[in-house]
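Only one protein chain is missing; all other protein chains are in place.
Coming up: subunit A.
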C-alpha cells in the first residue's frame, strides 16, 4: 500500500476543495466566488512556475509579472487586430494560435533576458530581472495602438475546441486543470536528473560546475520553462479579465507572485498554491473592510518575512518528515 505523508494528504485535500467548492458556490447563486477562484488558480499557475526557479533553483526573479503580462497581450493583440483590422497575419481569435503564441513569446523573452540575467548573480540578478520586466512595461505603455497606459479591452475570448471560455465554469475548469498540470510538471521536473542538478546548483554552484555540469545552461533552461508557463497563465488571465493593461506587469505584481511563493513555502509542491489562496483571500477580505487595506497587508507581509520562515508549509511540516 502506498503510504502518503501528512503533506501529500494536505495537498490532495486542498486541491480537492479547490475543485469542488467554487462550482458549488456558482451553482448555488454565488458566481463571485467562482471568479475569485478562477483568478486564484491562474495566479497560482504563475506562482508554481516561479517556484521552479525561485524555490528549487534559488534564482530570485523579480520580473515574473512581465511574462504574465506578455502572455495576456499575446491573446489581446491578435484579438485587437481581429476586431479592428491591421496586421492581418496576426489577427485571430483562435486560442490554438493565441495560447501557443503566448507561450512562445514568453519562452523567447525568457531566453534572451535570461541569457543576460544569468551571467549575474545575487542582488544583481534580482535587480536586473526587475529592470527587464520594467522595460517591457514601458514598451507596452509607449505603444498607443494597444492602448498604452489605458490598456486593451478585448470583447472576445480565445476560441477553443470543446471548452467555451465565455462560460465561467469552463474557464475555471480549464484554469484548474492547467494548475494541476503545472504542479505535476514542476514536481516531475524537480525529481528528474535535470531538477537534481538545478537544486544542486542552488546549494553549491561551484561544486556542480566542478562535477562537470554546465550550470548556466541548466538554469537558463529552467528559466525558459518557468517563463513559458507564466506566459500560459497570462494567456488565461487575459481571457479571464478581457481587459489587458500594462498594470498586469507592474513590478509590484512580480513582488506579489514572489510573496505567494514565500508565504506558502518555497520549494514545495503545494506551497505556491497555498500562498496564492491565502494571498487572494486576505486581499479580498481586507479590501472589503477599508480602502487602506494595503497597510495591514504590508504589515502582514513584513511579519511573514520576519517571523514565519519556511512559510505555511514550513509550519505544517510533520515530525520526521524531511523536505520534499
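The criterion applied here is as follows: a contact is a pair of C-beta atoms (placed from the backbone, for glycine too) under 8 Å apart; a residue touches a chain by one contact, two chains touch by 3 or more; residues count from 1.
Going forward, contacts and distances are computed from a predicted model.
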The complex has one chain missing from view, so what does its UniProt entry call it, picking from "L-cysteine S-thiosulfotransferase subunit SoxA", "Branched-chain amino acid ABC transporter permease", "Cytochrome ubiquinol oxidase subunit I" or "RNA polymerase sigma-70 factor (ECF subfamily)"? "Branched-chain amino acid ABC transporter permease"
Among A:127, A:180, A:196 or A:282, which residue is in touch with the absent chain? A:127
Sites on subunit A contacted by the missing partner chain, in the whole complex: 54, 60, 62, 113, 116, 119-120, 122-124, 126-128, 130-132, 134-135, 138-139, 141-143, 251-252, 255, 258-259, 262, 292, 294-295, 297-302, 304-306
